[in-house]
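Only one protein chain is missing from this complex, and each of the others stays in its spot.
In this document, chain identifiers A, B and C correspond to the written order of the chains, with residue numbering beginning at 1 in each.
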Amino acid sequence: MLRFTATRLVRAAITIVMVVTFAFVVLRLSGDPAQIIMGADAPPEAVDAFRTAWGLDEPLWVQYISYFGAIFSGDLGRSMRDGREAIVLVLERIPATLALTVPALVIKLALGIPAGILAALYRNSALDRAVMMFAVAGFTIPSFVLGLLLVLLFAVQLGWLPSGGQESWRHAILPVITLGIGGAAALARFTRSAMLEVLGQPYIRTASAKGVAWRRVVANHALPNAAIPTVTIIGFMFGSLIAGAVVVESVFSWPGVGRLLVTAVANRDLAVVQCILLLVAMTMITANLVVDLLYGVLDPRLRGGARKAEA
Amino acid sequence: MTAPLVSLRDLHVSFDGQPALRGIDLDLARGEALGLVGESGCGKSVTWLAALGLLPGKARVTGSVKLDGQELLGAPPATLERVRGGRVAMIFQDPASSLNPVHRVGTQIMEALALHRGITGAAARAEARRLLDLVGIPDAARRIDAYPHEFSGGQNQRAMIAMALAGDPEMLVADEPTTALDVTIQAQILELLRALRRERNMALVLISHDLGVVADSCERVAVMYAGRIVEEAPVERLFDGPAHPYAQGLLGALPPLDGARRRLSAIPGGVPEPWAMPKGCAFAPRCPARMGACEAEMPSDVPVGPAHRAACLRVAPARMTAMQHA
Amino acid sequence: MPEAPMSEVALGAPPARKRELPPPLVMFGLIWIGLMLVVALAADLISPFAYTALDLRNRLSPPVFMGGDWLHPLGTDELGRDVLSRLIYSIRTSLIIAFGATIVGAVLGTTLGFLAAHFRGIVENAVMALVDFSASIPFLILALAVLAFFGNSMLLFVLLLGLHAWERYARIARGLAISASAQGYAGAVRQLGARPLRVYGRHILPNIASTLIVSMTLAFPEVILLESGLSFLGLGVQPPATSLGNMVGFGREYLTRAPWILLAPAVVIVLTTLSVSLIGDWLRDRLDPTLR
Partner (left out) sequence: MSALLEARGVSRSYRLRRGILGGSVEVRAVDHVSLTIERGRTLGLVGESGCGKSTTGRLALGLERPDSGEVRFDGTPMPSPNSAEWRRSRARMQMVFQDPLGALDRRLPIGAQVAEPLEIHGLDNARVIPLLESVGLRRDHAARYPHELSGGQRQRAVLARALATDPAFLVCDEPISALDVSIQAQVMNLLTDIQAERGVGMLFISHDLRAVRQVSHRVAVMYLGRIVEEGEPDAVLHRPAHPYSRALVSAIPQPRRAGARFAPRIVLQGDPPNPADRPSGCAFHPRCAFATDICRAVVPELAPRASDGRTVACHRADDDLPAEAWTTPLERVA
């Protein structure tokens, strides 16, 4: 288990380095960072001063090293819009985003997993077809269309709920539903196929052959195995808690990280974009790491360390 | 003759309208070892999966399967669950994937103990350990907590056997139990099955494509071809005087271990596909002794000698006269 | 010398899979996609107006089924531009981008996958590290970052969307090529003395083509959704060019007064992605049951 954990940690670290390198390369490729960060109409002396101050006149590898240093000390630059620290700007927005994504995640899990399991168990039944239709619809209707349709129905036509903004919990209902439905559909589809795969395995037949009742075969033999691949997609959903609502936040004018990102991209506010990119990547890498470790718990084959039987 | 432990009558199975079994009649006495031989797709595994109700839902099964006089086909699930693992246990070809990878080997054995013998807790653990020890797992006390992937192929098959023994069954169906294993490991497993059977007076059905394996461990053999039993005989009789041309062909195709090397008498062609089943004898197209009548109707079983029957139009009369002279 | 003549019972073909029509939903999908392709190809011919043409007297006029007239069957937008004409050109733009990006992704991924499979070692590790990297950032965020750093152009946009799902093709191509070389037909051909180009071009590629095509049909709707999502956010296709997501994004301002501006492209997006996924699922079941 120790070696397994260590291997996963190293892999995560390598990916983090790659993400940071990516940000560095893209930032350098996209033009003169001093010019970009200072703005196009900054006086040349100021740009030069900035360059010296930030070490941009040093050789590239020195810059690369110091870039790492800066990032790991939390210095992610300042927003060119209002000059505040990018990291602070981003952190401020996180609670608002979580207020949408966490309840949505609950909906996804509570709806998607049981639906997928039941569809697999009652394969080709009316229930299965209904779940699959729901899954296909959830996949093919983009969130902005779904969101706008919900607005049209519940806000414009019926007038039950507000169409946007963040004043009360009622404002969160439509965006949470929009996010939850799509994810639940994807999860249902995935759970169903994982379950079908497991139900076709020889050990399921073995369990039946030793007289285990079907309900118990499902609960005790099929579900623990089907959980293993399903954890991946759930992990991805956790990893998307911060950045999974970009489009929906825009649809509902919800002041979260996603909307900040969209505005920053539109304004080419690079420090903010870079900050969000790194933050999201870290979250996702952490989630992947947790998934990997969970694999180790769920799947004894991955724990390693155990030796093959000796003669 | 006492009533058989299991008797199959006119067992038919089809998948999506294509026949897999085309009328199987077979009896098994208590404590008897029966070998079921045939090439892939002949229905030898399907027979027993069907008998225990383990085929997927799309399979259509008709006929009769009686265990001690009790009909199993169409029996309620609760009845079948008591029979499976309790009276009839089954082990499979690929031991590594037949054990659940996320549960410890001991736990999987204890599950069967709880179901069929009502033993739980520490007693179950002790019994599981005893069973693992019995099937020859070294250091059973420690290995009881191992996972299947920590066992070798041979050890996994031993664990499967221990699990099968947990319900103290009257009969064990072993479906190609050694096919995935190496020769020396195969010898170990066959030896173990033989010893266990002797000790417990347990009936054994050994399904195999390998005549040698069956000959080695069984008293009686049934040879299957294209969903039917074409010949059934005591082992020595089959090896000394196979009646059906297919059985003759199979024996002739087996390279000898001693004596002069001879050209093998290979059976030409291949097994007919389920969708292109000949109208008459399924073996007729490959048969060196076929005649017109073979292609017209399906031959029925003809007694060839004591406990020896074959489904062939050609050989029956000749063998019978030979018998009378003998 | 050989054995007695081979069996006269020819194996024959398996019961000829009845040449049945695809199920009705898939038929619908095929017809819809066919229609979309015709519309995209013949946009210049069938479009009643130029998509930028203003008709200031008929601003926000409703479509016929909401009381409008036949001059603008699907109504007009806030500048009096004909929604039908804009829809037709949007379909063209969105399809070009989606096709272009899907092909870019498939070619890139397959090539990298083959390189990894052929050279193994460092090349393979590098490719797999890139795959890991792709999996660690949600693609939408990555795309947004790139657009922020590099600005936007049509070519960049297509290439960028092409990066979506490249790792899927890379994984498939690498995995199948390795297994074909280790035990299977590719290894057999290699030891006949064939050069790599022959092994990959004549044997491996045709063999994995169906798997790749299925993956492409499954990725295609995702690309459409990404394109329309980014355009909806105003970060994809830039005016005066128009795309489906773009129309939804601009139409959103008139959600209460003129919902038709938004509904027409939304319906097209949903039906198109739906059709391609139905076709993709169907193809997968028929061609390659190994994919999930």
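As a convention for this text, contacts are C-beta pairs under 8 Å (C-beta built on N, C-alpha and C of every residue); 3 or more make two chains touch, one makes a residue touch a chain.
These numbers come from a predicted model, not from an experiment.
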{"item": "Touch with the omitted chain, as defined above, among B:Gly270, B:Pro288 or B:Pro303", "value": "B:Gly270"}
{"item": "Residue among B:Ala29, B:Leu55 or B:Leu254 touching the omitted chain", "value": "B:Leu254"}
{"item": "Touching residue (missing chain; options B:Leu190, B:Ala243 or B:Val315)", "value": "B:Leu190"}
{"item": "Those residues of subunit B which, in the complete complex, touch the missing chain", "value": "39-40, 134, 136, 138, 152-155, 182-188, 190-192, 195-196, 199, 209-213, 215-217, 235-236, 239-240, 249-250, 252-258, 261, 263-271"}
{"item": "Residues from subunit C at the interface with the omitted partner, ascending", "value": "1-3, 6, 11, 13, 183-185, 187-189, 191-195, 198, 203, 206-207"}
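In this section, only the chains that are shown with their structure count from here on.
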{"item": "Centre-of-Cα separation between subunit B and subunit A, whole angstrom", "value": "52"}
{"item": "Distance between the centres, which are taken as Cα means, of subunit C and subunit A, whole angstrom", "value": "23"}
{"item": "Where subunit C touches two or more other chains at once, by residue number", "value": "none"}
{"item": "Subunit A - residues contacting subunit B, complex", "value": "201-203, 205-214, 220-221, 224-225, 228, 298-301, 306-309"}
{"item": "Residues on subunit A engaged by subunit C in the complex (per definition of touch)", "value": "11, 14-15, 18-19, 22-23, 26-27, 29-30, 136-137, 139-145, 148-149, 151-152, 156, 193, 197, 239-240, 243-244, 246-247, 250-251, 261-262, 264-266, 268-270, 273-274, 276-277, 280-281, 284-285, 288"}
{"item": "Subunit A-touching residues of subunit C, taken from the complex the two chains share", "value": "129, 132-133, 135-138, 140-142, 144-151, 221, 225, 228-229, 232-235, 245, 248-249, 252, 255-256, 259, 262, 266, 269-270, 273-274, 277-278, 281, 292"}
